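Complex shown without one protein chain; remaining protein chains in place.
Letters A, B, C, D and E mark the chains in the order given here, with residues in each chain numbered from 1 onward.
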Amino acid sequence: MNQIYLVSISAMGGIGIFFGVLLAYSSKKFAVEKDERIEKIEEILPGANCGACGHPGCTSYSEAIVNQAESIQLCTVGGAKTATKIGDIMGVLIDESLITKVACVKCQGGFNCLDSFEYKGVEDCHTASLMYRGQKSCKYGCLGLKSCMKICPFNAITMNQFGVAQIDIDRCNGCELCIRECPKGIIEMVPNDKSVHVICKNKETAKTVKPKCKVGCIGCKLCERVCEQKAIEVKDNLAKINYNLCTGCNACVIKCPVKAINTKTE
Amino acid sequence: MKRKVLSFKGGIHPTYNKELTKEKEIEKVEAPSIMEIPLVQHIGAPAQPLVKAGDFVKMGQLIGACAGAVSANVHASVSGEVLSVEPKMQTAGMVSTVVIENDGKDERDSGIQGIVSIDKLTTDEIINLIKDAGIVGMGGATFPTHVKLNPPKEHLIDTLIINGAECEPYLTSDYRVMVETPEDIVNGGRVLIKVLGIRKAYIGIEDNKPKAIRAIEQIIQNDETMEVAVLKTKYPQGGEKQLIKAVTSREVPSGKLPSSIGCVVINAGTVAAICKALISGMPLIERVVTVTGVGIKNPKNLLVRLGTPIRQVIEQCGGLAPDCKKLISGGPMMGIAQYTLDNSVTKGTSGILAVMESDDISENESSCIKCARCMDACPMGLMPLKIMQGIKGGHEDEAMEFNVMDCIECGCCSFICPAKRPILQYIRTGKAKMRLKRN
Amino acid sequence: MGKSIKLILILSVISLLSGAVLSLVYSITSPTMEAVALENQQKSIFEVLPGIESYREYKNDESMLIYEGLSKEGNVIGLAYVAEGAGFQGRIKLMIGMDIKSKRITEYKVLEHQETPGLGAKINEEGFKQQFSQKPWTEPFKVKDDIEAITGATISSRAVTELITKSLDEVLQIVGSDEQ
Amino acid sequence: MNTLTVTSSPHVVHHDSVPKIMYRVIIALMPALVASVTVFGIRVIIVLLTSIFACVVTEYLFQIIRKRPVTISDGSAVLTGILLALTLPPNLPLWMTFVGSVIAIALGKQVYGGVGSNIFNPALLGRAFMLITFPVAMTTWTTVDAISSATPLNLLKMQGVSTEYLRLFLVNIGGSLGETSALAILLGGFYLLYSKVIDWRIPFTFVGTTLLMAWIAGSNPVIHLFSGGLLFGAFFMATDMVTTPLTKTGKLIFGIGCGLITGVIRLYGGYPEGVMFSILLMNAFTPLINRYTRPKMYGRVKSNG
Amino acid sequence: MKAYKEFIKGLWDENPVFRMLMGMCPTLAVTNAAVNGLAMGIATAFVLFSSNIIVSLVKRLIPNEIRIPAYIIIIATFVTIADLFLAAYFPDIHKVLGLFIPLIVVNCIILGRVESFASKNNVLYSAIDAIGMGVGFTWALTLLGIIREIFGMGSIFGVTVMSSSFTKWVIFILPPGAFLTLGVMLWIINSLSKTKTSESHCH
Partner (left out) sequence: MLKDLLLIFIGAVLVNNFVLSRFLGVCPFLGVSKKVHVAFSMGIATTFVMTLSAAATWLIQTFILDPFGLGRFLQYVSFVLVIASLVQMIELFIKKTSKDLYHSLGIFLPLITTNCAILGLALLSVNKTYNLAQSLVFGLGAGIGFTLAIVIMAGIREEIDSADIPEGLKGAGITLLTAGILSIAFLGFSGLISM
């Protein structure tokens, strides 16, 4: 019986040495530089593969950071936290002022806004906008055909009771995909920490807006006057908020006759 | 002698419904008091406005100038005062439009004079005259004709095909032109033969229009340079690529122009318009429009001044049925649905069609059952269902793999689909998104 | 070079340890395993040759594995052999017993099979097995005529039947030639 | 003025529709159904109703629960039910028919997203599931009189007995419900060819390849033709457009593939019949066939003529 | 608390079978009866436990280049031990599990956990992780085994539970039944929980 120990130990020892030698040799002979940082960065990235960074996916972004010195602040989903962590690995300092932004659909039209015709066909905003820019009489009006909702990787977009896209700011990761998707160009990034927004992009005069839409900005300048911070300016018939000055006092929200300024805190 | 009937692979057989207007002679329509003339009635750069509000214009006067390599002149179709020049939503989108208050006098522009002898003109002179007259393709594509007649130098042209197929259901405007003024087409064809420096022109006509075939053949009996090519009645026989394949057995390579294989295709109405413009000197200010469909009380073929609002044209035919839900500029296969009666008739408006909702449009869309009928019908040999699948799933690159860009948007696939899938609409979306991506 | 030596060393040590541990475990378990194997073999031989007291190997080579069953007195009263053949799904392995006195089959036992449970697997059930017991060695028998097939599993039934008849012939030949 | 509707062109569509196609196939199945009732009696109707009911109810429930439009009116579930029923042995317990039908629609169709999206032929999948789940019941070919009788194909395989050809062509007792009359199947099949619901390629290459293989292997092709599910499968099941290739070349490949597999299973395999397995296997290959067979595109020629 | 979490995650949130889709082959192959599933689960858990402990002990000694071969030898040693043990003392079960005992070596759960957990954590947590994963694997396999046995044989752990008129659904104990049962189980479990089953974590 003792023999079996001997044989097996020597056999295994032999096999072990053999492959040890082989592997040692080949790992020397065929050694390929591999950067461990790539893997580490990949672990930090959210892994949503949303493409907001402009690379096909998180893996290729991490490769680009290491190999092509790509900027480390491109992942909007991960935001500042991710960028800091990547900075630690790469030994780069990041711009601390990176504020998180979320998307905001700047339209409240929907059923409040007249249709020029009845659209039938594929439920897609691009498709509809190919024909007379879509069925809404307002050329800045949300078509409500859910293109942005379908593209959002984080399910942050829903259609509200007026048939207008609405963004759940808790879910929005600021990837900006919806902004690229919307054929009407009515989704914009707004600071996450501000709640008062002009929810309209119509630059036409009151005369044109009024008959078409109940909630479109008519450029009446009441908000401009009521704002104590001088945070609102009406330009091209459209109110615009300077977020650096806005304190969220809601004065304009109360004053606006068409309720084109609104809070999105919910 | 039984003639060979030419055809191509794929295509469909819709109900033609041409009887509504087939035997109706072309009637002239009075121009209404307000004319809205868009400065884009063609493919390419918009014409440069030459008038402003308050100006007085005469009939045939140039009001928009050809601007760029691919563009075309626009002329006033009536005399009167310009009320405004402003962007208006037209069939082609938001375009700058000259609004003229018609004074009813039809005062001709003084510069207009007929040409006595075309033979004396050089090729370039003829092309310039065609350019001046603002002639664009009237078969639907509205490509400026003078550009077409000036193909790239390396392309050796040997064949002209005059497109008299008129394969779109309902439409009869080309047909009426061929039947009523066949000499215009033949004479125009002879001019073009000279311009292109070639020996042979074919006039392609579908075999459901024997009268037109006879009318033309009578004139060209002893003319070696011209021949009627009888085509099988099938949509889209009039499509440029299909026509070339049927007549010459050549195929236009993907992404190339017909001239690269030595062919030029020009619509029969366009040829007639060229002939008329050269002889009378009057630029293109009117065209034949077939006004038809069950929604129209009194279907007709009308000679309409460009810029006439569709509302006026329809009134000439007894007005619109009250339950008509859909109005189309052009034929039912390729025409563009209108959302208002205020759009104007332009150089490309071959027909105005009013259909009832319940008529043809089926709403019970269901899932694709992979019957492959769309593939069999596609005259370009594409796989429409695969393209649709790709675009629907948001993978435009997949659609590219299936050559979406080769689609001629004929609509055969959507027509034939038993599941009533809006295939062509998906394709258009995909193409649009692709273009967006490229920019 | 130091690194490579380290690699080789570590891998060898691990292999060595593994070899040592395994041979230890093996030496502990192998008697039990052998006992189990023996028991199984015994069990099946005793099962197909009822009435024997002991057995011994008669032939054990590539082609055949045959045992002789011995009575209390040490006389050979039966033969048991292992036969293998194709079934419906995979191979079927049988232990078949032969009674020398009556020149009949005693019984068979399925050692291995992969037939469908509920169908072909019924070759392992008494109802089917019984049909073979007391069949004479020399008269060939067939499914349908002599053996009623398992419903829905004709192939398995045929496979077993053919396996038995064919292997019987072979065994008889071997035994016969040896006796001469 | 009323608001106008705007849609994308084309503004007219062909009058054919999915329900029309499905109902045409159902009509084409009528001869086989009548033949079956004549031979096996009223029980056929009961089996048929059970399976149609199960199919339709499964489809309905699935779509209601998933909050999708209910599509039972398009006839595809009914058709699946009929086809499934016609491939079953006459005396199968009804509850098994029910189970098979539920599986056919649920596993074969709805999990893939409903009509048009399925990869495998639902009716055949249902049948295959039943064959493997209840093998005894599914291979017990009893006629109404409960006389155990072997199918001709089984006879051929086991003993090499051939049955008279004409009888095979007209009535053929001992197979599945739908296989009773080759004549009736051909009637329906040619109606489908005539009404352009199906293409000739799959059925003809399928049958042709199988017969060729049988002939080469020295088996009687006539018996192979008229017995078993070959004709029924080739005309009604291998032609389901959803689960078969798109292009004409693809259809030829599909038909030949089915024929080869059927031949191999019939001649060398463990099962007496291979039609069902061959169609299911080729269904699995269909996405790959589609990938590598493309129609000839306009404008992709080298020389111009 | 952390220890508890490490343990509990293997049972549901990171269940190797239903959530991580690891070790699919034994999961499918041996679950045609409840007892087989249970035995396979225990054997796997044993190997996982032992290898996790050893690896977390020796992890610092092993250079990267030979990490995989070294781990695999360790794992294979324990598998052989389990194999020998079963063969000697539970020969019936050993016969049924057959080829799949040696295949525990390449079961992705083992190498996966060893690589991703034991090679980074201390002995205690590695052991707890192994127990959690092992129990998770075992209950999943046993459940699958029970379902397939009830339908396919009408019994649970060999004890007949269905009436004699029950027709056995043979498919459940054949290869297709394994795939279908697991597929349906995943469907049910996914519908029950909020997060989705990941794609196979082996790869």
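In the analysis below, a contact is a pair of C-beta atoms (placed from the backbone, for glycine too) under 8 Å apart; a residue touches a chain by one contact, two chains touch by 3 or more.
Everything numeric here is computed off the predicted structure, so don't read it as measured data.
Asks: Which is it among D:Phe129, D:Phe206, D:Phe226 or D:Tyr298 that touches the chain not included here?
Replies: Here the residue in touch with the unshown chain is D:Phe129.
Asks: Based on the whole complex, identify which of E:Val79, E:Ala127 or E:Ile146 touches the chain you can't see.
Replies: E:Val79
Asks: In the complete complex, the non-displayed chain touches which residues of chain B?
Replies: 389-390, 392-393, 395
Asks: By the contact criterion defined above, which parts of chain D meet the unshown chain? Give residue numbers in ascending order.
Replies: Listed in rising order, the touching residues are 66, 68, 107-108, 111-114, 117, 119-120, 125, 128-129, 132, 261, 264-265, 268-271, 274, 276-278, 280-281, 283-285, 287-288, 290-291.
Asks: Contacts of chain E with the missing chain: which residues?
Replies: 21-26, 28-29, 68-69, 72-73, 75-77, 79-80, 83-84, 99, 102-103, 105-108, 111-112, 171, 174-180, 182-184, 186-188, 190-191, 196-197, 199-200, 202-203
Here is the rule we go by: only the chains that are shown with their structure count from here on.
Asks: Determine the set of chains touching chain A that also touch chain C.
Replies: Expected: D, E.
Asks: Which neighbours does chain B have in common with chain D?
Replies: A
Asks: What chain lies farthest away from chain B once each centre is taken as the mean of the Cα atoms?
Replies: C
Asks: Counting only Cα atoms for the centres, state how far chain B is from chain E in Å.
Replies: From the centre of chain B to the centre of chain E is 70 Å.
Asks: Round to the nearest whole Å and give the separation of the Cα centres of chain B and chain C.
Replies: Those two chain centres are 86 Å apart.
Asks: Which residue numbers or ranges of chain E touch two or more of the other chains?
Replies: Touching at least two other chains: 65-66, 69, 73, 170, 174.
Asks: Could you say which residues in chain C touch two or more other chains, in rising order?
Replies: 3, 7, 10-11, 14-15, 18, 22, 26, 116, 118-119
Asks: Could you run through all the chain pairs that touch each other?
Replies: Touch list across chains, by label: A-B, A-C, A-D, A-E, B-D, C-D, C-E, D-E.
Asks: Where on chain C does chain E make contact in their complex?
Replies: Per the stated touch rule, the residues are 3, 6-7, 10-11, 14-15, 18, 21-22, 25-26, 29-30, 32-33, 36, 40, 116-119.
Asks: Which part of chain D faces chain E closely enough to touch in the complex?
Replies: Chain D reaches chain E through residues 96, 107, 129, 132-135, 137.
Asks: Along chain D, where are the residues that touch chain C in the complex?
Replies: So the residues of chain D touching chain C come out as 135-136, 139-140, 158, 270.
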